[in-house]
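Omission of a single protein chain aside, the complex is shown with its protein chains in their original locations.
Think of it as A and B in the order they're written, each chain with its own count starting at 1.
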Amino acid sequence: MEWLNSAYQSVADFSVWWFSQPAVLIMLQIVMIVTPLMLAVAYLTFAERKIIGAMQVRMGPTRVGPRGWLQPIADALKLIFKEIIIPTGANKVLFVIAPILSIGPALAAWAVIPFNAEYVLADINAGLLYVLAITSVGVYGVIIAGWASNSKYALLGAMRSAAQIVAYEIAMGFALVTVIMAAGSLNIGTIIEAQSGSPLHWFWLPLLPMFVIYFISGVAETNRAPFDVAEGESEIVAGFHVEYSGMVFAVFFLAEYANMILISVLAAVLFLGGWLSPFEGWLPEAWFEITGLGLLLGHGVHWLLIKTAIFLFFYLWLRATFPRYRYDQIMRLGWKVFIPITIVWLMVVGLMILTGFGWWFD
Amino acid sequence: MIEKLIFYIFAIIMVFGATMVITVRNPVRAALFLVLTFFASAAIWMLLEAEFLAITLVLVYVGAVMVLFLFVVMMLDINTALLKEGFIRYLPVGIGVAILLVVMLVGVVGPENFSLDEMAAPERHGADYSNTRELGSVLYTVYVYPFEIAAVILLVAIIAAITLTLRKRPTTKYQNPDSQVSVKRDDRVRMVKMKSEEKK
């Protein structure tokens, strides 16, 4: 039995050593972020069908599982078992790389999102800049997919998407610059802490126009309705991913929804105080001390999730409400309306900081 | 050790990417390799603790400039055969110049001038060092004049681009969203009261 013991001991030692390696720890943390994210994506598609169904007085999916709860699982299984068709004349390597380039950035950006005061995967100085850079890379998935498919519809979709994303990235970047100015930091954790106090201290109020522009640009960046000309089912079939099937199509799908969640989380973090509790500042301090209830009322990741969910609901609401923008009108809105407004507000924020305006900049 | 490894990995990727940019036949693939090169150089900048420059390189060049570049390249149908015309003819001269340049470069840009003994490595900074803050503090003080000139250059680029592309044609049709939005029901619908047909 001695040898068994020592073997057990060495295995235990090894696993302790193994799990104390930073690389392994980071891997585990990544899994802890990505798995819930993927589940959220799956159930976001379900929520979308249910909510839009409700808005259009329909039922949505009801058949798979109780009240249709297993529908996303069934969809995923279906896509996994379908054949991946590569069109003739397509550039095979790029055709396969494209969806990976699409989902990679959508997941990588999560590294710097703080979930509460302590937990963030990579607490880097230039966090917000990193998010901006990484999300701007996502467009390559769309462009490469459109080009590598050797299909006219796909190329048209890619072209539209490229022009649109470049246009709205500028407005979005400027909106984020005002946040950086207001918080005085590029670190996302610091940005959240700069908003603490009460819901009136959150940046949505002093940066209200930027808040609106950020979210609308976010909708445009993710190619969602009413800015979905890159897919434009009624005009160019499915746009850049018209030639994709099976699992590669599913990856595009995942990337789109992961991006939606990312934009929503960022909106919550940058303008609505992230994990800060909305009750802070106007409920008596003692309430936060109560066991159980205090945990619920105090700061925490649940507030971040609720705020994110609100923005995700907006996404779906927009889709159910608005007709698709025409291409030239999208360009007009981006270049001639949003960018001038952001530049003006940039100066306004500068003035507010200079004069120590209100309780945000004192 | 691990830093050296990272450096060599990205340096190899960078050299490979740069070589592919000038050797692949397809312009779209060349542009994509250029993107790869930018990424690798951003990573190397990161090793130099210049995270602001690294991220800005990705944000500006990869995220915007190269996207527009690809946009244009995909639209054009570049005839590569035509571009190769005269390639053989100029090859001897080209090779001659290239060899001359390489010999000169090797003679000058070698370890005898740029080794670590000649140029000391920059000192490492702590975790609280912010490259962004450091850059900002010299950019707006010591280098404020060049910075302003750079801004003027960008302004000229905008003016030039608009001058060269904006054409006002009398036949161009466009909508005015303001007046579209401010349309009232009365502008579009006219209620006409008619007597219904009378039975005889």
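The criterion applied here is as follows: a residue touches a chain if its C-beta (ideal position, glycine included) is under 8 Å from a C-beta of that chain, and two chains touch if they have at least 3 such contacts.
Following the convention adopted for this analysis, contacts and distances are computed from a predicted model.
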| item | value |
| --- | --- |
| Among "Iron-containing redox enzyme family protein", "NADH-quinone oxidoreductase subunit N", "Cytidylate kinase-like family protein" or "Nickel import ABC transporter, ATP-binding protein NikE", UniProt-listed name of the chain not shown | "NADH-quinone oxidoreductase subunit N" |
| Left-out chain, listing which of the shown chains it touches | B |
| Sole contact to the chain not displayed, among B:5, B:127 or B:164 | B:164 |
| Residue touching the undisplayed chain, where the options are B:115, B:141 or B:176 | B:141 |
| Hidden partner chain, residues of chain B it touches | 104, 107-108, 113-114, 119, 137-138, 140-146, 149-150, 152-153, 155-157, 159-160, 163-164 |
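Keep this in mind: only the chains that are shown with their structure count from here on.
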| item | value |
| --- | --- |
| Touch list for chain A against partner chain B, complex | 94, 124-126, 129-130, 132-134, 136-137, 139-140, 143-144, 147, 155, 158-159, 162-163, 165-166, 169, 173, 186, 329, 332 |
| Residues of chain B defined as touching chain A within the complex | 28-29, 32, 35, 51-52, 55-56, 58-59, 62-64, 67-68, 70-71, 74-75, 130-132, 177 |
